[in-house]
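Yeah, one chain of the complex is gone here, protein chain that is, but the others are all in their spots.
Chains here go by letter, A and B, matching the order in which they are written, and residues are numbered from 1 within each.
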Amino acid sequence: MRYPILCGALLLAACGGDRGATPAADTTAAAAAPAPAGSATITGTVRFSGTAPANPAIDMSEEAACQAKHTGVITDPQVVVTNGMVSNGFVYVKSGLPAGVTYPTPTTPVVIDQNGCLYTPRVFGVMAGQPIEIRNSDPVLHNIKAVPTANRGFNISQPSQGMTTTRTFTTAEVMVPFECNVHGWMNAWVGVMTHPFYATSGADGGFSIQGLPAGTYELEAWHEKLGTRTISVTVAEGGSATAEFSFGPTT
Amino acid sequence: MDWISWMLPPGASTFARDIDWLYYLILVITGIAFVVVEVGLIWFLVKYRARPGRKAHYTHGNNTAEIIWTTIPAVTVVVIGLLSGGVWNNIRGRESVPADAIPYRVHAQQFEWNVTYPGPDGQFDTPDDFTRRNQLHVPVDRPVVVELTAEEVIHSLGIPAFRVKQDAVPGMRIRVWFQATTPGTYEIGCAELCGLGHYKMRAVVTVHSQAEYDRWLGQQSTIAASQ
Partner (left out) sequence: MATIAPPVEHAGHPLVDDRSFIRKYIFSTDHKIIGIQFLLMSLLFLLVGGALAMVMRWQLGYPGRPLPGGGVLPETMAPGGVVLPEFYNSLVTMHGTFMVFFAIMPLLVGVFGNYLIPLKIGAPDMAFPRLNMASFWTAVPAGILMVAGFFVEGGHASAGWTGYAPLSADPEYTGVSAGQQLWCLSLIILGLSSILGAVNYISTVINLRAPGMTWFRLPLSIWSLFITAILVLLAMPILSGALIMLLFDQTLGTHFFLPAEGGQPILWQHLFWFFGHPEVYILILPAMGMASDVIANGSRKPIFGYHSMVFAIMSIGFLGWIVWGHHMFQSGMNPTLATSFMISTMLIAVPSAIKVFNWLGTMWGGSIRLHVPMLHATAFVAMFVIGGLSGVFMASTPVDIYIHDTYFIVAHLHYVLFGGSLFAIFAAITFWYPKMFGRMMSERLGKIHFGLTFIFYNMVFFPMHQLGLHGHMRRIYDPSIYDFLKPLGGLNRFITISAFLLFATQILFMINFIGSWFRGRKASNNPWDDTGLEWTTPSPPPHGNWPVTPRVYHRPYEFSSPLVEEDFLPQDRELDTPPARAGSAPGH
């Protein structure tokens, strides 16, 4: 009776193996064709028509170290619209890429910082297997709780300023939410992609996706509050096309 | 900071009077017991140390002694129990919450306290309600009742200066009341392990004079309405 338990225990102990800095990323198993060189570009903007909904105020009075980094009334930048242009719209190629092609995973990490008790950037994309470096620039405790559906989540703390922790996601997912529980207003969103064709719209609402092979693509723009919009775009080899995403007050 | 003091830090609520008094009573009783037993122990070790030619006193016990040292502790603890029961009833009893207590809602979650105020109209679920993070403001010398809830795990509302402690249990709405006696600011800590941010669940109670409290309440309500 004791042997199965012993074996089971050893197996359990063996299959965890979390002594390193990051949970092991799955290596892409299939020996697939390398990415064909593409040079097409899709650019565009994410727009909002009408009056943007007001962002909620953040009460940072009980976190003085963070409040000191802001001036005036602090609001949570959920919907940022400047002259009709939407920031933090995540635009990515949803379908249309040639089948069986794998794209090299970058080794440079994407950095997300906690500064003034807000995540910067709030919305960003990363490739599956690419390291995400989480930094704490505040002298207070933050925890980073990732609650994905397709990936394995985590809940880690960074109690002091200057700490960095690296994590990776292994499976495509739109979008993995990050939250801080010590500061309930803190949210970020991570788009995990298996290809490099994604971008986040800037303050001018603009985005640019480059290096695409010729083809017809379904492009989706995702926003945390406004919803999603999809557009079909065709590009020729080395050509360019535009996509304009429109959100309205009825989303 | 007195490293060996058995004194309690100053209390700032009506509960502190009763609880502290009980504490000091128990301190005196247990202190006496402590001294009697430990001094007795050391004295026996010295006095009855093995010496050549001296034999131990052969006895199996003494019934009178047994009766004495059973009865005295028993009576003592029963008395402490009865006195404690009275104080407990005043704090936690069915009828203990004063009818005119000002209501608050405190929702404990990983890792913040969200305090909802009924606003100047004193009623919840009306437009002048507002919520503040990690801040509880109350007027002095008025009973206050908190409806305590928890989001996901057990937390515990601990206000040491008021001698208040009540677990917040998800799925339950628990009423905890107190009456502050001294204006000032006091700290709240979470008193039940609730995850990695447990130590960071600090909040502040501000006890205002009635006038100041009304002013503050009006101000907050206006700010909330404008957002």
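Keep this in mind: contacts are C-beta pairs under 8 Å (C-beta built on N, C-alpha and C of every residue); 3 or more make two chains touch, one makes a residue touch a chain.
Note that the coordinates shown come from a computational prediction; the quantities given were computed from them, not determined experimentally.
For the omitted chain, the shown partners it touches in the full complex are A, B. Here the missing chain is touched by one residue of B:T14, B:Q110, B:Q179 or B:Q220, and it is B:Q110. For chain B, the list of residues touching the undisplayed chain reads 1-9, 15, 18-19, 22-23, 26-27, 29-30, 33-34, 37-38, 40-41, 44-45, 48-51, 54-62, 65-66, 69-70, 73-74, 77-78, 80-81, 84-85, 87-89, 91-94, 110, 152-154, 156, 158, 160-161, 163-167, 169-172, 174, 187, 189-200, 202.
Within the complete assembly, residues 2, 5-6, 9-10, 12-13, 15-21, 23, 141, 145, 147, 154-157, 159-160, 163, 165 of chain A touch the chain that is not shown.
Please note the rule applied: only the chains that are shown with their structure count from here on.
With centres taken as mean Cα positions, chain B sits 45 Å from chain A.
Those residues of chain A whose C-beta lies close enough to touch chain B in the complex are 54, 56-57, 59, 61-62, 140-141, 143, 155, 157, 181-184.
If you check the complex, the residues on chain B that touch chain A are 109-112, 114, 132-135, 195-197, 200, 202-204, 227.
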